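Pasting a structure here, questions to come.
Shown here: the complex without one of its protein chains, the others still in place.
Let's look at subunit A:
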Amino acid sequence: MTVAIEKPEKTEAAEPAAPAKGARKVSRPVMIGAIFVVWLVLFAVLRGKQTLSLAVADLTDLHRWINDFNDSIGANRNSNPLFLYFFNEIRLVIDNLVTFVQHLISQPSGSRPVPEIGWLGVVGLAGYVSWAAGNWRVALLAVAGFTFFGLQGLWQESMDTLALILCAVFVALLFAIPLGVWAGLSDRFNRIMTPFLDFMQTMPTFVYLAPLTLFFLIGGASATIATVIYAAPPTIRITAHAIRNVSKTTVEAADSLGATRRQSLLKVLLPMSKRTVVMGVNQTIMAALAMVTIAALINAPGLGVNVLQALQSLDVGTAFNAGLAIVVMAIVLDRVTTAASAREENARRSKNRFVKWRRPLLGLGAVVTVVLIYLSHTYLWAADFPGDGTVGSHIASATDTATNWAQDHLSGLTNAFRDAITNGLLNPFQTLLTDSPWWLVGAVLIALAVVLGGWKAGITAAVCVGLLVATGVWSDAMTTLASTIVATVLVMILGIVFGVWMGRSMMVDRMIRPTLDAAQVMPPFVYLVPFLALFGATRFTAIVAAIVYGAPVAMKIIADGIRAVPETTVEAATSAGCNTWQIITKVQLPMSRSALTLATNQGLIYVLSMVVVGGLVGAGALGYDVVAGFSQGELYGKGLAAGLAIVLLGVMFDRITQAAARRAGA
């Protein structure tokens, strides 16, 4: 889970600096202050008017229209040619792919009571592929990780999950790489694509899960497609970014040598961007793993089922055990793909003596792997993982002990903290947002966008505000916005503290990073159950969930930014007599300003993607609307509208922070 470069901050030419830049630089904070003062004054006068609030069970015409539309699709499913000849065909192909992989590694196939390849073969294969694509260190990690699944007593579930991930990533790459290349070559296509990608990444999965099963039926195909929708965008974005970043001179050189478009694509652009594209694949795999528990809601087999079922009876230990398997799989896949992307360059640079042994050793490894696969195909001991997963039950009971202790001993402390944040920060802010007239909040948002990001950002904000009003869930959107901003502020505080610490010390980085990885892929509900005991079903619990998910990204980006500050600058400051505090606040942080803005951007987007999870633990508002829409047919339209509102909030803040980042970088 290396830092996402999904939002290239400085690739596009910096926006032409606003006229009278000098004067503006001084006045920007003043203008922001003025906006807030005007807002507060008008709020005091107009409080409670035109707030556009909508009760939980109430619907607007738009919501009803969406319901009817959804019903009519369902009713005509079997007679509609679009279904008969289009969706059904897609479903068939993907279903076959999933079933094939499942029979290979996870599910009994045909008359065999076990899959074609047993645990020994899979472990061997995982080790061999990791070694061939990466290096021996990640190969060892892969072997250890895969063996760990077996020891946890979760071999089959893990393989079910792996099968689904492999299929989803395969299908995603099939589309994502060509689309990414196209978006990299054509600015126009890139502009068309971007809103779709934003949509795919921020639209809550709950919204399209039910329609998906209507289109593609319950089963492997729907689960795969749901995963692909969420997981494909990173590869598209990063591939486009990589193609754009191949130096212009190289391409021109190829052109002057008479290379055709096709040749320059295949021989120059693709090979030169390979390393970055692999990073995109890495991000796609991580995103796919984040979907494991959600896919389980539509009967996708695997670890997600264990997590969900254990949580029905609040069995945190068992859920944690399964969640841990997901984390281990994520770490293995992440490290292997990262090593694969680094390999190319390392191999080219270092001409060590092992290079000439590589080929024969690879051949040898292949033979060993084939033998292992054969054994696992033939013999029961190599097919079924031996033992009964005692490690897993130890992990489960240790987790239970730990969570019980925390719940019993920390409860008083946490409640005080929650009340302080809620009453001191969240409630006043939320009142300001929800009790102001909608046009006032809208005007404030647009004005802030103009001041921070320029006119273009202002126009985007205006469009988003207009559409937010149209969704009919304005008031809920404002409630969610308040929590989102509070969560983002806390994410940034944590991000700066830990990011600076990690950026300044490689050892700290190495120690903290696996925890951050775990926080990003551990299914949220596993840690939310103890949090519910600590903080109750409140908006604050939702904020904590968002922080756990969002802070790691911010920390990683900031750490990278701090590390990128030139060594010499820091040394110069040290010799000038600056103490550590001064170096951090006067040199390192100001110099990594663009990293800070990027961290805010990503932190916000990640926080927004937890809105629905927040709705499950007491946040209410948009998150609850989405969940309710997924659970009750009559509320489907409202859920979809709430999902759209989340997307709109995401797009609005993304554009504002990106524009602000470009200015900071300029």
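We adopt the following convention: a residue touches a chain if its C-beta (ideal position, glycine included) is under 8 Å from a C-beta of that chain, and two chains touch if they have at least 3 such contacts; residues count from 1.
Definition applied: contacts and distances are computed from a predicted model.
Colleague: UniProt name of the unshown chain, from "Glycine/betaine ABC transporter substrate-binding protein", "Cell shape-determining protein MreC", "L-lactate dehydrogenase complex protein LldF" or "Heme exporter protein C"?
Modeller: The record for the missing subunit names the protein "Glycine/betaine ABC transporter substrate-binding protein".
Colleague: For the chain that's not shown, point to the residue among A:204, A:323 or A:623 touching it.
Modeller: Once the missing chain is taken into account, the touching residue is A:623.
Colleague: Out of A:532, A:547, A:562 or A:659, which residue would touch the omitted chain in the full complex?
Modeller: For the chain that is not drawn, the touching residue is A:532.
Colleague: Contacts of subunit A with the missing chain: which residues?
Modeller: Within subunit A, the residues touching the omitted chain are 55-57, 71, 74-75, 77-78, 111-114, 209-210, 213-214, 217-219, 296-299, 305, 308-309, 311-315, 318, 356, 360, 363-364, 367-368, 371, 375, 377-381, 383, 407, 411, 418-419, 422-423, 427, 525, 528-529, 532-533, 536-540, 615-620, 623-624, 627-628, 630-635.
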